[in-house]
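One structure follows; several queries about it will come next.
One chain of protein is taken out of this complex; the other chains stay put.
Showing chain A:
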Amino acid sequence: MARGRRRRRQKLKLKLSALYTFALCSKGSSDDHSSRIGTTGFSRVVYVNEPSRHDEEGFRYPLNEVSTTKYNLVTFVPKSLFEQFRRVANFYFLVSGILALTPLAPYTAVSALLPLGVVIVATMAKEGIEDWRRKQQDNELNNRIVKVHIGNGHFEERKWKNIKVGDVIKVEKDSFFPSDLILLSSNYPDGICYVETMNLDGETNLKIKQALEETLHLEEDNGFVNFRQTIKCEDPNANLYSFIGTMEWKGKQYNLSPQQLLLRDSKLRNTDYIYGAVIFTGHDTKVMQNATDPPSKRSKIEMRMDKIVYVLLSSLLVIALLGSVFFGVWTKKDLRNGKMKRWYLRPDDTTVFYDPKRATLASFYHLLTALMLYSFFIPISLYISIEIVKILQALFINQDIKMYHEESDKPTHARTSNLNEELGQVDTILSDKTGTLTCNMMEFIKCSIAGIAYGQGVTEVEKAMALRKGAVSGAEIENMEYTDKKNDESPHIKGFNFKDPRIMDGNWTHEQNSDMIRDFFRLLAICHTCIPEVDEETRKVTYEAESPDEAAFVIAARELGFEFYHRAQSSIIVRERDPITNVVKDRKYELLNVLEFSSTRKRMSVIVKEPEGRILLFSKGADSVMFKRLAPTGRKFEEETKRHINEYSDSGLRTLVLAYRVLDDNEYMEFSEKFNTARTSLSADRDQKIEEAVESIEQDLLLLGATAVEDKLQKGVPECIDKLAQAGIKLWVLTGDKMETAINIGFACSLLRQGMTQIIVTLEAPDIIALEKNGDKESIARESKQRVMDQIEDGIKQIPSPSQSSRESFALIIDGKSLTYALEDDVKFKFLDLALKCASVICCRSSPKQKALVTRLVKHSHRVTLAIGDGANDVGMLQEADIGVGISGVEGMQAVMASDFAIAQFRFLERLLLVHGHWCYRRISGMICYFFYKNVTFGVTIFLYEAFASFSGKPAYNDWFLSLYNVLFASLPVVALGVFDQDVSSRLCLQYPGLYQEGVQNILFSWRRIIGWMLNGVMNAILIFFFCTTAFGLQAFRQNGQVADLNALGALMYTCVVWVVNCQMALSVNYFTIIQHIFIWGSIAAWYLFIVGFGALAPNLSTTAYMVFTEQLAPALSYWLMTLFVVVATLVPYFSYAAIQIRFFPMFHNKIQWKRYLGKAEDPEVARQLSSRHRTSSNQRMVGISARRDGKAMQITREADQELQG
């Protein structure tokens, strides 16, 4: 408290609201609000400072406790069970589990229900743990502390969850609002406060909120002693930007607007404290109302897996039906004319299940039995195993030290584990630009003052351009950088990368237009809306700015000797170093008006009065609006400046034009009067009047120059894009920037290069612009659409069909306005067609909605899309895409919250996709194939045995053998495969990006492969069954003459199955760590341990397995010989197939494995050869640094040819 007061004293009270032109002037604009209060949807009544009165009057408002958990103690069991049994396979197991309790069951109920129980409990435990984590997060929020008025002007700390509607609370600087509040007052006399809404919309700039004038004076704790108000307002809703309510106080009514509403999850900034009245709590708050469940995404592989389950289920049904028919026929034959055929079954005296007289019914019941029996075709543990595997995979992704960003201390975070394998199948990446490709860190790098260009820094883009032109080799670039660094003795100042001895360190005074230079920097120091913050100890000034550009300007001004030091109520203090006397002195500018920036105005201005009394209008804005506003006398340097601007934007810089104007007193008085009448007018056209007034003063400007700010490319972006391009992944850039900037960034990232044909779709044609001025909306739309159509069709014509081999590549660049038409239903597929044929696509000036629509459009072509972005404007795109990747960078958390994977830097995408994506894809697909293989093998042996047991439903195996197969003896190796297998090491994955195509083209999970695995399973089962039955069928299998009974044969067959599936696994594993060894051989050992242990139990427990191994099988040499024989004989076909395939029909990963084996994989020449051979036929690699190199080489040869011919 004391600290707060001290700070307050230090800071002069600001009442900026009087200055700002647009932001705050629209308060309480219309009166029709109050009329709606009390009607449906506007029924909330809040008694401020009397929270207990609501209960008394019968208003039931929820607590401020929020819960984002899916379950609670009561609902957990039923709800999570319901979730599980929605999966068709699990439902099938549930039904067969229930049926197992009836006499229909071919096995004992407990043996069937136990594995199901294990699987269900494991899944529930997983759900429970996840929910528990959410609960803990909620608890953390709910137990945050805030000060609440408890009466008599005393405020007490309370937990968030205990806040009630009607409480008056005090929120201090840099803390979050616990609920939706009505702002009553703040430490600023005009009741404004700054709010950061990063968690809501991802925007980092601060928003200004203002209390009603009537409540301003409540600035002390004891002001609330007898404070009573009634607020009536709308019911809870999800609209963040609207609010309707009235405040009744001291018999008067006042309208409330969004301007007074502080939302939960936003943060108080630059304001010491505020007082607010709680109106919405807990789940009533707007942010909670907004919380929708993110769309649940499932990977393509999982969808295909569901299909496999269906295929298996239906084939299961078919064989069950087949068996039932046979069973029915044979049962019917058992009793004919009173004569029993198989008399030992007593068909004359039987239950319905075997009754020859009711054979149809019996065979129907048998169908149910068979469905239960063949349930071993469907791996019961499939889903849980996959989930476990994916969680472990996600853990590996999170743990990857090479995807950890040291500067921001952010590791990669897989927010969902559902999509790991989808990462290996990405075909198209849709990327945001700002903050994703670029750092969103603006650096003041160049400027043009009075027609002279200053600034010697080399931009990333210029480096790339230099490379592109081939002017400098890579080594020289590095030198450039090196010298750069050497010169850079002073520590790097964030946001400032300007070097020019001509104007630095006060040298500007010696330049010829020194007064213009002075005005230029003054403008930079004054014309903005930043707020300085002085560190009390070091006296250093930092700035709080709405946009990084502005911060860069103020910092630049500071570094060049014009330190914006203090912002007071209506003045700005700039510390200027006098160049002649070299004395630092404060210059106080009286701030008269601020005409803020808006996207329609594209400029901002301030009007200030110099200490000397001159009134100045400083203005900065986009070139398109600024040049129009210059006075004829102010155009002296127009030509040069324009040229410089073009140069700057050519090198990917953001430019702004700076101009000023001197106002004489009369002129200003006139404006001021006009402006004030406009502001205070209550008529509907008020806004327009203000606009007119402002427009009139922002004329006849004198050009000072232009600034160039670099939007820095993130580290490693061009290299990463090159790798992704080599992997055959297409990159589309969707940006809100203007076309020139976008194209520049495109060049910088090597998405565009020389020799690439640019197909530009735009509506910036003069005739269209002319038409727009006429303003007939319909004809504009019609004409524009036609234009877009034509341009798209032209583009398609330019591109040769794939049959004509051409090395030419194309880039499509389309602007937002055209995109609106291109995304209309009748055009969009043509647009898509064109876009897919182009090597790179850049959409500029696109809105968040368009980004999402483009993503949806690409999804139409059944390609896996990955969207990557960092801002709130990318949320739609991230949610729409198959995979959303959020950059956990400087912008808000919104994108990360909506994403599936969060990475700190764009370049990590390379490793995420090429290494983890590829591995996960191959692991999951291998794992699923193997899962079905092992169950088909097992199931077919059961089925074949049925055929020899007159389809009566008697399994060959003991009940527990059956049920433990999926749980114990064949489950862990496949999990190990899913978690650990790698075809090639991560380094080789990156070295051979072409490997990634295996996932994109889904080679490892094609139907051919899946069916191949299943057929392998069927074949294995047939071999096992016939080998075992032939060997152990009739004769004695031991020296002392005993024959094998059902138990012995079953155990033998089971032994063989366990051996075969595990050895098959050992054969197909590419990467044998100790873990695989433990799991594979451990599973086999587990079987022997089990059969010994289980067989030693009392016979009433072990039933048919009693002593079967120790007494019957183990002493028999033939048993061991059979095991050896069956395992080898069954696997010989697969082994031969694999040997031929890897040698004569190697897949790409096989080739790399060969290279690695030969020790040649590291050889860059071999790598280049291998990769280039692999891409010859596809025209994928048209972008990226390497493509540029290849393109250049081609160009040189072509030129040489021409020279020869000429």
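Note that in this section a contact is a pair of C-beta atoms (placed from the backbone, for glycine too) under 8 Å apart; a residue touches a chain by one contact, two chains touch by 3 or more; residues count from 1.
FYI, contacts and distances are computed from a predicted model.
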UniProt protein name of the chain not shown, from "COP9 signalosome complex subunit 3", "ALA-interacting subunit", "VANG1 protein" or "AL3B1 dehydrogenase": "ALA-interacting subunit"
Candidate in contact with the missing chain, chosen from A:410, A:712, A:753 or A:851: A:410
Omitted-chain contact residue, chosen from A:41, A:151, A:1033 or A:1093: A:1033
Hidden partner chain, touching residue among A:297, A:342, A:357 or A:636: A:342
Residue of A:106, A:705, A:848 or A:884 touching the missing chain in the full complex: A:106
